[in-house]
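The complex appears here minus one protein chain, its other protein chains still in place.
So that you can tell them apart, the chains are marked A and B in the order they are listed, and the count of residues begins at 1 in each.
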Amino acid sequence: MPNDHLVRLVGLSKAFVKGKERIVIFDRLDLSIAAGDFVAVMGPSGSGKTTLLNLLGGIDRPDGGQLAVDGERVDRLSESDLARWRAGNVGFVFQFYNLMPMLTAAQNVELPLLLTRLSKQQRRAHVETALKVVTLSDRSKHYPREMSGGQQQRVAIARAIVSDPKLLLCDEPTGDLDRATADEILATLRLLNGEFGKTIVMVTHDPAAAKYARRTLHLDKGRFSERELAA
Amino acid sequence: MPPLLLQVAAVTRINVKSIPQRFWPSLSTVVAVALVVVVLLSFLAMAHGFQRTLTNSGAEDVAVVLRGGSQSEINSTIAREQVRLLEEGPGIARDAGGRSLTSAELYLVVDGVKRASQTKANLPLRGVGDQGAAVRRGIRMVAGRMFTPGANEIVVGKSLLREFEGFDIGRTVAFATTRWTVVGVFEAAGSVFESEIWADLPVVQSLFNRNNIFQSFRARLQSPTALADLRRYVDADARLKLDVKSEAAYFADQAAQTSDLIQKLGWPLAIAMAFGALAGALNTMYSSVSARAVEIATLRAIGFGGLPAFVGTLVESLVLAALGGGLGAIATYLVFDGFSASTLGASFTQVVFNFAISPALVAEGMALALAVGLAGGLFPAIRAARLPIVAGLSGS
Partner (left out) sequence: MSDFLLIRKYLFRRKLRAGLMLVSIAIAFLIFGVLAGFERAFNAGEDVAAADRLVVVNKINFTQPLPVAYFNRVGSVDGVRQVTHLNWFGGYFQEPKNFLIVLAVEPQSYMAVYDDQLAIAADARQAFVRERTGALVGEAMAKKWGWRVGDRVPIMSNIFTQKNGSRTWDFTIVGTFAGRKPQVDTNFMVFQYAYFNETQNLGKDMIGWLALNTTSPAANEGVAKAIDRMFANSPHETSTDTEKAFNKAFAAQLGNIALIVTLVVGAAFATILMIVGNTMVMALRERTREIGVLKTIGFSGVRVLRLVLGESVLLALLGGVPGIACAALFAAAMETRVGNFIPGFAVTPGIAVTAVLLMLLFGILTGLIPAVHAMRLKIATALGRS
């Protein structure tokens, strides 16, 4: 049912060349993700979880196969088109937050909006909204070094959603956080998915984190085995 | 060797050996310092060369007599009677035949063309008597022959021939309506006379309408102390309102002005550039310290004190600066030493001189380089010595 699915991956192939060796990560992989889904991807290291995320986000290109996001053939886009596509359609959340240390929380969140034609006031409004969603409005003028790990990750999430992207890609978002903080972050993600309908793909090695998702996919040797979890 | 010195030596060795790891930043410091030294040394070589040419030109035992108050030959006038009186002065040496070694001369300016730039140049034409060469030292013909008295012939100095066009042997040279043939080339022990054209005095006098007029009078003295006698003789005679100087003093005065000016230009420039290089050196050293923060902190955690880190960093900076200074000195030497140039001397005539680099100059250049190295290494070295160990170990 093509129109239900936000993400459709058909026949994906990807290999890396390391010196003289050619390592095949994926060989004709298929994947469909419905709009509004929250998918956790787990698997041993080297299974290609991060590569999959990179491919979904247009950061990397497949060697073969098709990738369509919301009907658009991402695999066919040029580099500059990809950048533009990413700006409007994807938000990333990384394990180590990757905030700009010399910008305040608000300025960090505003970054993706620089790629739009919004006016200054409009940008400010969007930033305020995003920070409110992650409940960090009181820290908008603080610098990353003045915040805890959890707070920094919340800023990162705010940055990822500020342009209202269709797809949220998270790479080990709680990998660097303690249990309690991790739960907060995951709760936020669930909120974004539940209340705001964001489609989320989250790579994680933590089974407890995967429980927050609607379903978990296990990736091993380039193949999926799915185990549905209760919503 | 006491443990502290061992530590210092060990850390210094580590620092210096790690320079190639930060190749590009280190190279940029070395090149920056080298360029500063090149600028400084080339100006100093210019000043030194100019000065050397002029001081070589003057002998202590040759007296130069000019009209009282004249700063240079070109402004001076001496009458025939005065020349005769001077020839009888005390203290003047005699040649083998018993004649006093004196030469009354005319000094005129004629036009020539510089080879390199093809622009006009003022050249000195000196009318000399038959003893003109004998009074001076080291005048030797290196090609052709001396001019024949009474003939329209000229001989040119080696440097003049090299720098200016049209004076090859056999060529005819025209100064306005007068025509002269070049019959010889002379060398003059590297003195300023090598930048001159010489001709027979009576011929010059008649062709340039200066009959019975002279501009300078030179006499070889029996000894340098005889100068005082000659001076007293001149001062005592009211008809001789003339200045008596040793030729060495005469040229030294002329040289000082120009050479001073060149140095006054060169040093400020070099120092300004040195500040620029300093900024670069500081930058390189600060980044060297941060790049090696983990290393330094580890050593400190092991138990090495702050002093080794300090010395090590400082030495690293000095090594880079010394390399730059050496490179700059060698480059200046290769490119500029012996480089021939000419500029206007005190008589508004061209003086040909060679850039001359001496060990003393190189030392000055190295001093500047090391100053940059010291200033550029000091604060980074202090930072290295006081690096908080924990922060350093965590790599922040």
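Keep this in mind: contacts are C-beta pairs under 8 Å (C-beta built on N, C-alpha and C of every residue); 3 or more make two chains touch, one makes a residue touch a chain.
Quick caveat, the model's predicted, so the values are computed rather than measured.
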Which displayed chains the hidden chain touches across the whole complex: A, B
Sole residue of A:His5, A:Arg139 or A:Arg159 that reaches the chain not shown, by the stated touch rule: A:Arg159
Given B:Leu6, B:Ala279, B:Ala301 or B:Ile389, the one touching the chain that is not displayed: B:Ala279
From B:Ser18, B:Asn75, B:Thr181 or B:Gln222, residue that would touch the chain that is not displayed: B:Asn75
Subunit B residues touching the omitted chain (full complex): 24-25, 27-29, 31-32, 35-36, 38-39, 69-71, 74-75, 77, 108-111, 114, 117, 119-122, 175-178, 208-209, 269, 272-273, 275-277, 279-280, 282-283, 286-287, 341-344, 348, 350
Residue numbers in subunit A that touch the chain omitted from display: 16, 50, 54, 57, 59-60, 79-80, 83-88, 90, 92, 94, 98, 100-103, 106-107, 110-112, 114-115, 123, 159
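In this section, only the chains that are shown with their structure count from here on.
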Computed distance of Cα centres, subunit B from subunit A, in Å: 72
